[in-house]
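As you look at this complex, bear in mind that one protein chain is not there, while each of the others sits in place.
For chain A:
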Amino acid sequence: MHDKTLAELARGLAAGDFSSRELTSSLLERVKKHDPAINSFITVTDEQALKDADAADTLRHKGEAGILSGLPLAYKDIFCTEGVRTSAGSKMLDNFIAPYNATVVEKLRHAGTVSLGKTNMDEFAMGSSNENSYYGPVKNPWNPTLVPGGSSGGSAAAVAAGLVPAALGTDTGGSIRQPAAFCGITGLKPTYGRVSRYGMIAYASSLDQAGPMARTAEDCAMLMNVMAGHDARDSTSVARNVPDYTQGLDKPLNGLKIGLPVEYFGDGLSPEVETAVREAVRVYESLGAQVIDVSLPHTSMAIPAYYVIAPAEASSNLSRYDGVRFGHRCDDPADLEDLYKRTRAEGFGDEVKRRILIGTHTLSEGFFDAYYRKAQQVRRLIRQDFLDAFSRVDVLMGPAAPTTAFELGAKADPVQMYLQDIYTIAINLAGIPGISVPAGLVDNRPVGLQILGPHFGEAHLLNVAHVYQQATDWHQRRPEIKE
């Protein structure tokens, strides 16, 4: 059962081939057996999962089950889950039991899904390798010496290892798409504002977005049908009609116009990754698509702009962790300032501190115009690049990351690590949706094809990804895991 997609499992449950309790317990067994080596979960909520599975089975007997009833999934540990520790991968929140559910958690719970627990992540979603977690690094199921990518590394690894059919992630600069690519799964970052951020621990509020990580585009579509939509509790969520993302997945791609950004195929791209991505593009041509080169001239400015805007927003968002209302508090503070300073020095890890310092510095008197204002101006130019490109083509395609998964410990220099996100970060600055789909293996390491669309173009992206997955089998490849 662990190899099946959400859609297959939904059909199995509906046909009575197995119950949600059978499915849930078999996956919990796999978590117990395999996760000590992978470390993809921070918290496993087995008792609650079995209770929820039983409730789903009862509903099904009564004929009241919905499409997602009884289907297991997992949440990146950045989504607040009532009564369950929500750590954001940080010592600061190691003792934080969330007093409410995030809106997406509430919606998916209402739809009958069964949560197996909370997945590992880079602390406060800051990282591209999942090595910045207070709970230790996650290992890539394809090869335990490799990183799974980050920051949603636990979600990606858990799905790839067959511990859970789908998981939720968040993406601020590539944190769904890059780990999806490194672990050989499908991950969608929706348009900014498409999914509520309420109850999602904030990193950079103008960039953060939640999305599904699963084995297929079809599975992502099933989850998006529940996740997407306006939420009165998140004023940045967009009040706009939510289409049925599972309708139109099979629409033929005749005449699809694909743009290849020349900047995404330049220096720094591994030749093997390029070969795999160009092969995927040829598959699209064989399906009737036309391919042209386009330019996104400000591509090289995306990482510099991001490392002003994201840390600036983070330094503000993370000021709430003060040792007063929840989370870690230092012992025996001498006075209030000592309480703040030691609590924060003890509770935050190295990368989080770097970003708080950068953000505080660039927002401080005398530096604001040169950094923050300038970065926001460049952000507009970056977004305009995409708007111009989408006036000529329907989608853009390229690699999700410049290389396949790298070795644990290989990128000790923070700037080297930041450069990993060269193909994903501009998408968050522009607010557009992007999806990574498995498109090859290089030395048994998965390659991700990234497909980008205009604002609110998720349904089309899922269609374009799904038709590719009907024509290829890269998404069906699984890492070898000793049973």
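Definition applied: contacts are C-beta pairs under 8 Å (C-beta built on N, C-alpha and C of every residue); 3 or more make two chains touch, one makes a residue touch a chain; residues count from 1.
Here, contacts and distances are computed from a predicted model.
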Original post:
Going by UniProt, what is the name of the one chain that was not included in the view, given "Dipeptide transport system permease protein", "ABC transporter ATP-binding protein", "Ion-translocating oxidoreductase complex subunit G" or "Aspartyl/glutamyl-tRNA(Asn/Gln) amidotransferase subunit C"?
Top reply: "Aspartyl/glutamyl-tRNA(Asn/Gln) amidotransferase subunit C"
Original post:
Among A:49, A:200, A:238 or A:439, which residue is in touch with the absent chain?
Top reply: A:238
**OP:** May I ask which residue of A:371, A:406 or A:423 touches the chain that does not appear here?
**Re:** A:371
Original post:
In the complete assembly, which of A:18, A:265 or A:340 touches the absent chain?
Top reply: A:340
**OP:** Kindly state which of the options A:14, A:292, A:381 or A:471 is in contact with the chain not pictured.
**Re:** A:381
**OP:** Could you list which residues of chain A touch the chain missing from the display?
**Re:** 95-97, 99, 192-193, 206-207, 232, 235-236, 238, 298, 300-301, 303-305, 307-308, 315, 319, 322-327, 329, 333-342, 344-346, 348, 353-354, 356-358, 360-362, 364, 367, 370-371, 373-381, 383, 413-415, 418, 428-432, 455
